[in-house]
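Input: one structure, supplied below.
Shown here: the complex without one of its protein chains, the others still in place.
Order as written gives the chain letters A and B; numbering starts at 1 within each chain.
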Amino acid sequence: MNFDSTDIILSLVKIAIVVGALLNVTPIMVWVERRGSALIQDRVGPNRVGPFGFFQSIADALKFILKEDLIPAQASKWLYTIAPMFGLIPALTTIAVVPFGRAFVIPERIVFGHTLFAGGRLFEPIAADVNIGLLLVFALSSMGVYGIVTAGWSSNNKYSLFGGIRASAQMISYELALTLSAVSALMVAGSLRLVDVVQHQTGYFVLFNTIKIPAWNVFSPAMFLSFVIFTVAAFAETNRLPFDFAEADAELVAGYHTEYSSMKFALFFMSEYMAMATISALIVTLFFGGWDIPWYDEPATFFGFLLSAMAFVAKISVMLFVFVWVRWTIPRLKYDLLMKAGWKVFLPLAVLNIVLVAVFIANHWI
Amino acid sequence: MPGIPTNYFLILSAILFTIGVCGVLTRRNGITIFMSIELMVNAVNLTFVAYARQFHSLHGLIFVFFVMAIAAAEAAVGLAIFIALYHHRDTIDVDEANLMHW
Partner (left out) sequence: MVELAVFFVFAAVAVIFALVVILHRNPVVSALSLVASFFALAVMYVLLEAPFLAALQVIVYAGAIMVLFLFVIMLLNLQHQREETTRPIQQALGYVFSAAFGIGLIFYLIKYAWIRAEQTTPFNSDARAIGIRLFEAYVFPFEMVSILLLAAIVGALLLSQRTDLRGRPTTGVDHPSGQNPEGAAASPRTGQPSFDAGQPSPAAASRRADPHHEGAK
């Protein structure tokens, strides 16, 4: 592994792109969520600040910054303070292993007498191309539960504690289904690296020698089941509405963040939406071909990268809208139903799906 | 890439193991004792991985894999025992668990 300054600068650029995009997800998603819910519930929604209320999020952010930062008297102060960071760090770092565009070659050019990118340099649009790939995602996202549990415990509030207990049980249960359903995508690609997973999906399935369908995993008969399981488990992992037991406002006031206010609360808010964006990116990468544009062969240039990155963002946006749509459509389950579904339905189905995919691979059907 | 001397990892592992031993010997809260045991198991795992790198052998890594699986089983059963103990004795102080049947 040889690094030079160009590598470091390119890495920093990638990190800046990813983090910048991720930080902007929250204000945009808050707006989408509020306008979307208004649309679904036949209301108007925020429409005062800016066009269509688009700057409402900025006003909200300002409010969060200016509010008083309270720490409950009986709370465990240290843990209470670092709990929001526990939640934020996994949400920020997980996206690092997701490729966000087609790789392209930066041509050699001379600026002020200095040769930059000598001999052309490959730009891999992924912040950390490690060979354990998806395992790193699961490792980091499994740390996300500590933010919620620590917040729930350290607030010294019964509702918070119940939120934390519920979150720990729920996330541990659904992590199994999530991981096992992702395994099938890895089996097909034969690699843990998400770059390879996307590369594997850039071809076509040809039906009756005429119709070309993009070879996305979701269109593959063996993988559709794992897509369904992964999506359901993703909702549970991100604590979104059919499964938002950690904060169930009808039962637990606000669950694990009942006692939080000001920027600490905003951090939870941000990490929730970032986790949503990350898991959407994962769904897109594993099942919807990542940055692949169907019926179009992206050139290996900057233009091709730009197009593929836009396709990737568009797919994520659709997934994020599905998250909002589901939240305002499906009511909350009962808690025991959630656990029952996790252990008795989704986990066996995920295992079954692995067997199914193995049969397909053994017969060279995919 | 020269890397870090294996000896450093062995010493770190010895220190962590000692801390685990100290926890088991001095604490009486059952769950803390249990966590100290996990610490000792992890110290041993570190030794396994260090020697695996030193001798270029995958056997050490696979042993760590098995240790992790067994630690998971141990945690499940051990914590269930503590729950049962707590239901019967209202405490998980191991000094109180002085009868073989309760």
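Of note:
By definition in this document, a residue touches a chain if its C-beta (ideal position, glycine included) is under 8 Å from a C-beta of that chain, and two chains touch if they have at least 3 such contacts.
Just so you know, these numbers come straight off a predicted model, no measurement behind them.
The chain not shown here is touched by just one of A:Phe224, A:Phe302 or A:Tyr335, and that residue is A:Tyr335. Within the set A:Trp31, A:Phe100 or A:Tyr159, the residue that contacts the chain not displayed is A:Tyr159.
Within chain A, the residues in touch with the undisplayed chain are 72, 74, 76, 79, 130-132, 135-136, 138-140, 142-143, 145-146, 149-150, 152-153, 156-159, 161-162, 164-166, 168-169, 171-172, 175, 179, 192, 259, 335-336, 339-340. In the full complex, chain B contacts the hidden chain through residues 1-12, 14-23, 25-29, 31-32, 34-36, 38-39, 42, 45-46, 49-50, 52-56, 58-59, 61-62, 64-66, 68-77, 79-84, 86-87, 89-93, 95.
The rule we apply is simple: only the chains that are shown with their structure count from here on.
Chain A and chain B have Cα centroids separated by 33 Å.
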